[in-house]
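One structure is given here, and the rest of the page talks about it.
A single protein chain has been removed from this complex, and every other one stays in its place.
Naming follows writing order (A, B, C and D), and every chain is counted from residue 1.
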Amino acid sequence: MKSDEGQKNLASSGLGWILGAPLFLILFLPGFALVLSAGLSKVWAAFLDPAFLEAAFLSVTSSTMAMVLILLSGTPLAWWLARSSSRTSRWIELILDLPIILPPAVVGIGLLQAFGRSGIMGELLAAVGLNLPFSFMAVVLAQVVIAAPFFLRSATVAFRNADRDLEDVAKTLGHSPVQIFFSVVLPLCRRGLLAGALLAWARALGEFGATLLFAGNMPGVTQTLPLAIFSTLERDVHLAIAMSLLLLALALLLLALMRRFEKDPAGGNR
Amino acid sequence: MKSDEGQKNLASSGLGWILGAPLFLILFLPGFALVLSAGLSKVWAAFLDPAFLEAAFLSVTSSTMAMVLILLSGTPLAWWLARSSSRTSRWIELILDLPIILPPAVVGIGLLQAFGRSGIMGELLAAVGLNLPFSFMAVVLAQVVIAAPFFLRSATVAFRNADRDLEDVAKTLGHSPVQIFFSVVLPLCRRGLLAGALLAWARALGEFGATLLFAGNMPGVTQTLPLAIFSTLERDVHLAIAMSLLLLALALLLLALMRRFEKDPAGGNR
Amino acid sequence: MNCWEVQIECLKGDFHLQVELSGGLRPLALIGANGSGKSTILRGVLGLETLERAFVRVGDHILHDSNKSRYVPVEDRNLAYLPQGLGLFPHMNVAENILFADRSNTLTLAELIDGEHSTTIENLKIKPLLHRRPEELSAGECQKVALARVMIQKPQLVLLDEPASALDILARREVRKVLSEQLSDLGIPSILVTHDFRDVRDLAADIAYLKEGKVEKAGSVDDFPGAEADEFLNEFFAQP
Amino acid sequence: MNCWEVQIECLKGDFHLQVELSGGLRPLALIGANGSGKSTILRGVLGLETLERAFVRVGDHILHDSNKSRYVPVEDRNLAYLPQGLGLFPHMNVAENILFADRSNTLTLAELIDGEHSTTIENLKIKPLLHRRPEELSAGECQKVALARVMIQKPQLVLLDEPASALDILARREVRKVLSEQLSDLGIPSILVTHDFRDVRDLAADIAYLKEGKVEKAGSVDDFPGAEADEFLNEFFAQP
Partner (left out) sequence: CESGSDRERLTVFAASSLTDVLPELKAEFERSRPEAELSLVFGGSQILRLQIEQGARADLFISAHPEHVQSLIDQQILSDPLPVIENPLVVIVSPEQATKITRFEQLSDLKKLVVGDVAVPLGSYTEDVIRKSGEIMGSGFADQLRSSVVSKESNSRLVRSKVLLGEADAAFVYKSDARNTPAGVVELPEPLSARAQYVLAGRDAESGRLARQFRIFLSSDKAMEIFRKHEFSLPEGPEADGEK
């Protein structure tokens, strides 16, 4: 017979479950209601809708590109934020949260005024032949701006919590800061970084307002799934819901794929 | 003369800054463009706009209430998720991320279908005399659903990273799980929890789509600042931008207040 | 009757621990090579390990009986424990770390310095450290704090996992003295893991020699002859 | 000429460290009470502490000279270090932890087991542990792994912070033997922090006695008479 130690743990985490259940229900019921309200035939119709596949493809490609940009540039930025103790960096950290608070539509306007034809960078971009608004790159850019803060904050906290002593030991073993970053810091911060990446990616996938303003709504060019869903909402609510469920299914699929990476490569979980 | 050790650290974190600069610029420029485009007189006009103060007040109160709910119920839920190793809890963890991916407007429809008059819980709620949609509570509920996943994920990671050995030691010292949670686990996870709370609160403050659908856009009752800004956007883009800047100022104010809590009470920072 | 008795079976990977131990008021010194299972036994007694089978009695209380599905939660066992990793709380200063062990939750900092525990604080020389965080201490200082945390408790049984490993020689002598006095004064039984024969000698402890998860030999110091067939015991008792 | 020389001044809170040390091929044993600054010196030599003033030379290389603003980064110093907290990487298994110290980055697991380091692995008895994570080891086993990580390096200077504190007595004897052989065979100087006289004796080390951040007395074992006025030294040399 195994020890009964487990029982006690169960009991005290049961408390967590009881206290957490209201929030779980509040989060779960709307999705559940959506599943109930969309008939299977509607879901099928949504799948066959010409807008759907195109938009789904656009969503996957644009959010993937956005995530690559966020990870590539956001990881060093978060690291710098975690390690710098200057007042400037505190302020920068704060400023980087602001796109979360702004209504996405306003972020979209800001993007137009920064990177649009008559925006701050407009002439510069035009000079190198770049015309961002109403293009696929605009979709990616909008997603980057909306999603990056979520990654940055999670990653900064993860880096800040990392054990500095282990980095020191790795230095005494002759490894350069870059080597240490990849072989010690990243693995130690794995969980926090992954959580941040997940939040950012989910947010990018669901991005709507900034894309609408900055990239517009053009099927096949800039119409991501959320935009397609919003367009459909104007004409057929139940079709839009069905399409949302397909978006969820797509997300679950991608999440399940990502879960494989979240697992410790060597099997352990701590 | 102090050691030159610092120089090296600066150099290697300088690399972080260089690689991170593109993302910083992308995040910073839109906000900067907004600040440039809104004249001071517009900002003043936005401040005097009858819709503004009312909506600002509504935003602050509703997001505060949403945060209270999220923290009260979300903290135990995240703890349960971090500590349970069952397959069910893995799936629940995944499901709880989904509201991030759904377009907020669809979340709003889901909320209507769950808590609306003809929704799943409609009769139950009507029986106890609760009529949620298009009420202030609907605003709070919409913000909870949209923002909670951000807190939950950050908090779950924080709890998972906490040192279990220290909890064990605290148990041997005779403390109950609840005591340990407050005097050991929470302080140790402080950073991750605060980051999650910050993300969730910012998201709640910026929430628009779900509120619009579930709570409607009723000045003085359900019109939060993002809704007011969106309404203003229809009539005067620059006024809307000015109002957004006021929203940012409000957020910065609240953030600066929160920063005081983020500091370690005993002064240390690790 | 013995003050406490322990029967534990535990699996950790390939490692199989199966022991029966008991003790009176005299301290019991657990000795044995690295990885022989000493720490695991202490953790098993505390209820921190998942055990295949267990019977743990301390005083009149049966803390764990897997046959009768009896399991007293860790926090209700009233055992004092010094873990090998010390287990100081990084977010509390030294005084808070020590006071956190006060089960009655009434002890104040002033009482700690001036009251009945003042000699403990004095002897361990940690008074000037009380307001520092663990990260601002040397390794030996940390161990002293962990010892102080154990000593302000009045438990049914004291469990010490290499309590002097990081201490300097004077501090070690001091700790042995304080421990032997305090434990016998208060009549509290104890289990002590150590690699140092002087601990056994000065605490007048009984010995249980652990080898690969089994008790190879147990008894008082006198039961162990001067020259042993076992290399470990030989070396152990060759210490002064 | 000495193999290495160190002048360090360092402030940590109220603690003020100011020492000048140097050594030849013989190991130098740093002894002193808890909190006297032993670990801080090692970390200072490595470049891990913020120093007020420093001059560190190892072999022909000046690693730190605050007067001339010279500071060689930690990773370029080629010093082997066993930290008091061991510093094992939790995300690597034992073999990976050890191989991580190979500066040439060419050593494979097979070579570790069969090549020139096979005796190290053998002597430390860690072969069966190579595929485990640090969290699955006992405290002594962890220390053995940390030692193995030091021993596969071929540094300019070896720095060991209480390398045997968690080891059982047989392992301690073994480590002393291996260390003394290997260090003198390869002609690598070393600094060793210890509370155990047997380490000093078996390694034939010189001694620097540290007291409150200052070098109180330094010399070979013979320079320390049998009976000392200092209580710490008295107790220290009273060890067998």
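To be clear about the criterion, contacts are C-beta pairs under 8 Å (C-beta built on N, C-alpha and C of every residue); 3 or more make two chains touch, one makes a residue touch a chain.
The structure displayed is predicted, hence computed values, not measured ones.
*Asks:* Would you list the chains present here that the left-out chain is in contact with?
*Replies:* Counting the whole assembly, the omitted chain is in touch with A, B.
*Asks:* Kindly state which of the options A:Ile92, A:Leu125, A:Ala148 or A:Leu233 is in contact with the chain not pictured.
*Replies:* Touching the chain that is not displayed is residue A:Leu233.
*Asks:* Please identify which residue in B:Gly14, B:Gly39 or B:Gly220 touches the non-displayed chain.
*Replies:* Looking across B:Gly14, B:Gly39 or B:Gly220, the contact with the absent chain belongs to B:Gly220.
*Asks:* What is the set of chain B residues that contact the non-displayed chain in the whole complex?
*Replies:* 50, 54, 105, 109, 112-113, 116-119, 131, 133-134, 212-213, 216-220, 231, 233-235, 237
*Asks:* For chain A, which residues reach the chain that was dropped from this view?
*Replies:* The missing chain touches chain A at positions 109, 112-113, 116-118, 133-134, 212-213, 215-219, 221-222, 230-235, 237.
Just so it is clear, only the chains that are shown with their structure count from here on.
*Asks:* Once you find the CA centre of chain A and the CA centre of chain C, what distance in Å lies between them?
*Replies:* It comes to 49 Å between the two C-alpha centres.
*Asks:* Quick check: how many Å separate the C-alpha centres of chain A and chain B?
*Replies:* Going by mean C-alpha positions, chain A sits 15 Å from chain B.
*Asks:* Among all residues of chain A, which ones touch two or more of the remaining chains?
*Replies:* Residues 177 of chain A touch two or more partner chains.
*Asks:* Which positions in chain D touch two or more other chains at once?
*Replies:* 73-74, 85
*Asks:* In the complex formed with chain B, which residues of chain A make contact?
*Replies:* 9, 12-24, 26-34, 36-37, 69-70, 72-74, 76-80, 83-84, 92, 94-107, 109-111, 113-115, 119-121, 141, 144-145, 148-150, 152-154, 156-157, 160-161, 177-178, 191-192, 195, 198-199, 202-203, 205-206, 208-209, 226, 229-230, 233, 237, 240-241, 244, 247-248, 251-252, 255-256, 259
*Asks:* For the complex, which residues does chain C have touching chain D?
*Replies:* It is residues 12-13, 32-35, 39, 84-85, 132, 136-141, 144, 162, 165-173, 195, 231-232, 235-236, 239-240 of chain C that touch chain D.
*Asks:* Under the definition above, what is the set of chain D residues touching chain A in their complex?
*Replies:* Touching chain A from chain D are residues 46, 48, 73-81, 83, 85, 87, 89-91, 93, 100-101, 103, 133, 135, 149, 153.
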